[in-house]
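First the structure, in the form of structure tokens, and then the observations on it.
Only one protein chain is missing from this complex, and each of the others stays in its spot.
Just so it is clear, A, B and C label the chains in written order, and each chain counts residues from 1 on its own.
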Amino acid sequence: MGLSRNVSLSTALRYKGQGPFLTFILHRIGGLGMAIFIGIHILASFLSGDVGNAINAVYESWVFQLFIFFCVLFHAINGLRITIVDLWPKLIEHEREAIWLEWAVFIPVYAIAAFAIIRSALGG
Amino acid sequence: MENLHQFDVIVIGAGGAGLMAGLYASRTAKTAVISKLYPSRSHTGAAQGGIAAALGNIEKDTPEWHCYDTVKGSDYLGDQDAIEFMTNEAPQIVYELEHMGLPFDRTPEGKIAQRPFGGHTNNESGRPVRRACHAADRTGHMILQTLYQQCIKNKVNFFDEFQVVDFLMVDGKAAGVVAVELATGQLHTFHAKAVIFATGGHGRIWEITSNAYALTGDGIALALRRGIPAQDMEFFQFHPTGIYKLGILITEGVRGEGGVLINGKGERFMPKYAKTVKDLASRDVVSRSMYLEIRDGRGINGQNYVYLDVRAETVNKYAAIDGRTNPDGTPYTVTGEEILKKLPDIIDFCRTYLGVDPITQPMPVQPTAHYAMGGIPTNVYGEVLLDENKTVVPGLFAAGECACVSVHGANRLGCNSLLDIVVFGKHAGQRAAEYANGADFAALPTAPEQPARAALEVFYKGDGAEKVFDLANEMKHEMFANMGVFRIEEGMKHALAKIRELKERIKHIKVSDSGKIFNMELINAWELNNLLELAEVTTVSALARQESRGGHAREDFPKRDDANWLKHTLAYKKDGKVELKYKTVAITKYQPKERVY
Amino acid sequence: MATKSRTLPLSKRGLNFEMLMWIFTRLSALAMYALILFGVIGALIMGARNQMSFADILRWGFMPNSTHVQSTNVPDLAPWSSFLWNLTATLLLLVGTAHGVHGLVVIADDYVTSPRGRLVLRFLSIVTMISISIIGAYVLWAL
Partner (left out) sequence: MEVTLKIFRYNPEVDQKFHYETYTLEAEETDRVLDVLERIKGQKDGTLSFRRSCAHGVCGSDALRINGRNMLACKTLVRDVGEKITVEPILGLKVIKDLIVDMEPFFDNYKKILPYFINESPLPADGKERLQSAEARARFDETTKCILCACCTTSCPSFWASDDYLGPAALVTAHRFIFDDRDEAAAERMQIISETSGLARCHTAYNCTLACPREIPITQAIGELKMVSVTGKLD
């Protein structure tokens, strides 16, 4: 009797949580992405040889660079916001503004970097 | 027998009265609290304004004044011994709530804050007195939460979402109750030495009401079916300020903070009807005044509502005219921000439901069915009284809005109900435990749940020609039109005929949900049956009373008639008919006189 | 009115492993910011403005390790692989690894709810953290 309480990932992602929820999801993806890829990267540098080179080749590809750079930049900017409101909980009142500001910083920085990555990829 | 539980004391209802009773009874007896809602969902949580007690924290006040105001407010129908008992206990019980952690607002000295409320006066000057102890505009919420929390602390047994559908009496003694476990649809029998009813009000009889869906008067209806009378049912309070069309309550506290009622011509009309206290007259008086304004075409745009205006400029203007002062003697003034701080919930309601911002706009209001002065007759210890000789029914208790002690008489003063539920909830709990500790279990009838099962199964047997929803709407509409603020013989007769017609038609109901789990359709049908029962009793009691008093105002008998009607009505249900008897009113200190505000 | 102390002694404020790591996560975030800023400023002083792309500067900032500037136009790698930068990189590595591995624990805690599972997880994470730190440090200093 009763449907299980389990909330599947797809159901969870469909919750209309607005801006803050989106940043939470992206922050998690970013952190996870970095942790996994930096871990592998360190291992790759350690192993060098064929395996290391193969991994490094992936890391050099521009698609991957775009992704990892997204992870890094978003996680860093959002992480700063989290750190600030966590240490001064009163500032949470300005959550909405903070998130606007965060995107305002993230988008141009990411755009410039993405442009640079893609240009260097195209330029060879 | 499966699903049989045994407790010394059973409390039905987990509102303020039930929780207080449960808390006290469980100290000395094995107690269970049964409630059809989770305790924190009870309607006590909706109470806004405050709880009355003559603490005198801000200005001089005494329990005697509180007592007199209550007697006067009751239009002299309240039992004065009971009222004195309650007002004397008031300060101590408010302190007790504070000791339980209730977060009252505070005065600058750190004491419990108090605000003026309708009908509460300084008996020397006749002016409003600050007597309502409050926690913003959610005092009831805080009482409910605090009591529930204390019950958790004291490990009181709860049966949440169990709906009591039958009350067992054996040889004139209470023996227990039968309840449906909503989550499974199973019937449970609770065998008890003492039963306390604390099931709250029955405002859902009327169309425009401040009462919750759950307030269907189950307790009174169950008692009636076992030969227990219902007292003073004709007295039902219409609160003057319900949100137009929705009935959601706007607390009297708004007027306590200086808000005024304004008619369609932009005039403040209350001084015409209550020279001294004006907008803070008692509720029956204000509701009638509004009705008269509307009847004479002075509603807003000729419609059936008026404005309640609490904008700072309006408040300040009339406070200056009234010469209202702060405790230190300076003129009383407010800002929009202060209003927002003191009445956050009210402002939220208006913004949510009306799109009206009370800080900048007046609120459309109309009288709304609010509070049952009548109910199961009891004495000050919550013991249920069977007849005009005050014979106690062994093992049966009642407290809260479903009981009639009677401290509210023909009209309740604001903030006296929260006081009533905690004072009498406490005493009922204590007395029930004492009784249970000296009594044996009455033998249960064989198959105790059988009548309850039959009463529910009826709703599967109809031909399906009628629907609960439609019958309920017809009842509410009829009752609001003809059993509302003003009453007249033909109207009441019309209402009675209609109720009787509906009582026939309900037999055609066929519940479409055949399941057991959360079969709310079945429960709602059963509740409608209770509402109709109480609507009938209310109408019959009202028809008989040929006078106007408090909440019962008749156009054909506009005067109070102490010679013939200074007495309580006791309505019995016998063989499907309502029978009326009368009981004397206890008058100790205050002889009835004309009631002017 | 209440005059008793409104400060909880350390033993009573519930500052257990979870909360310690919680505050560590914030402080390590700030520390990483400081180190990254330090790296970026250092790179600019060392002439990165003309010799490196924006993305490269950021990459260096995140891990001031000379292999990260190999592919740029920097003429001389020597100043970029000084002791100071190796030290900065190591600090970032240690802080970042602790932060990141604990981050993984936090995410895993959402799904592993048995106390034993969590204990195993904590143990594994400590092992991972230490080994990545050692390997990383080895890469930085020895290769």
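As a working rule, a contact is a pair of C-beta atoms (placed from the backbone, for glycine too) under 8 Å apart; a residue touches a chain by one contact, two chains touch by 3 or more.
Only a predicted model underlies this, so the values are computations on that prediction, with no experimental measurement involved.
> Since one chain is left out of the picture, which of the remaining chains does it touch in the full complex?
Displayed chains contacted by the hidden chain, ordered by label: A, B, C.
> Hey, which of B:D105, B:D166, B:E207 or B:E536 is the one touching the hidden chain?
B:D105
> Check the options B:D296, B:E313, B:D513 or B:E579 and report the residue that touches the missing chain.
B:D513
> Residues of chain C in contact with the chain that isn't shown?
Touch set of chain C with respect to the missing chain: 1-2, 6-10, 12-16, 18-19, 21-23, 106, 109-111, 113, 115, 118.
> For the chain that got dropped from the picture, name the residues of chain A it touches.
Here the touching residues of chain A are 1-5, 7, 11-12, 14-18, 20-21, 24, 27-28, 82, 85-87, 89-90, 92-93, 95.
> Name, in rising order, the residues on chain B that touch the hidden chain in the full complex.
Interface with the chain not displayed, on the chain B side: 37-38, 40-43, 45-46, 92, 94-95, 98-101, 103-112, 135-136, 138, 141-142, 145-146, 149-150, 152-153, 183, 212-214, 246, 248, 345, 348-349, 352-353, 467-470, 472, 511-513, 515-521.
Definition applied: only the chains that are shown with their structure count from here on.
> Need the CA-centroid distance for the pair chain A / chain C, whole Å please.
16
> How many angstrom lie between the CA centroids of chain A and chain B, rounded to a whole number?
That gives a centre separation of 57 Å.
> Averaged over CA atoms, how far is the centre of chain B from the centre of chain C? Could you give it in whole Å?
Between these chains, centre-to-centre, one finds 63 Å.
> Could you pull out the residues of chain B that touch at least 2 other chains?
none
> Can you tell me which residues of chain A touch two or more of the remaining chains?
If we look for residues of chain A contacting two or more partner chains, we find none.
> Please name which positions on chain A make contact with chain C in the complex.
Listed in rising order, the residues of chain A that touch chain C are 28, 31-32, 34-35, 38-39, 42-43, 45-46, 48, 65, 69, 72-73, 76, 79-80, 82-83, 86-87, 112-113, 116-117, 120.
> Where on chain C does chain A make contact in their complex?
These residues of chain C touch chain A: 26, 29-30, 32-33, 36, 53-55, 58, 62, 67, 96, 100-101, 103-104, 107, 132, 135-136, 138-139, 143.
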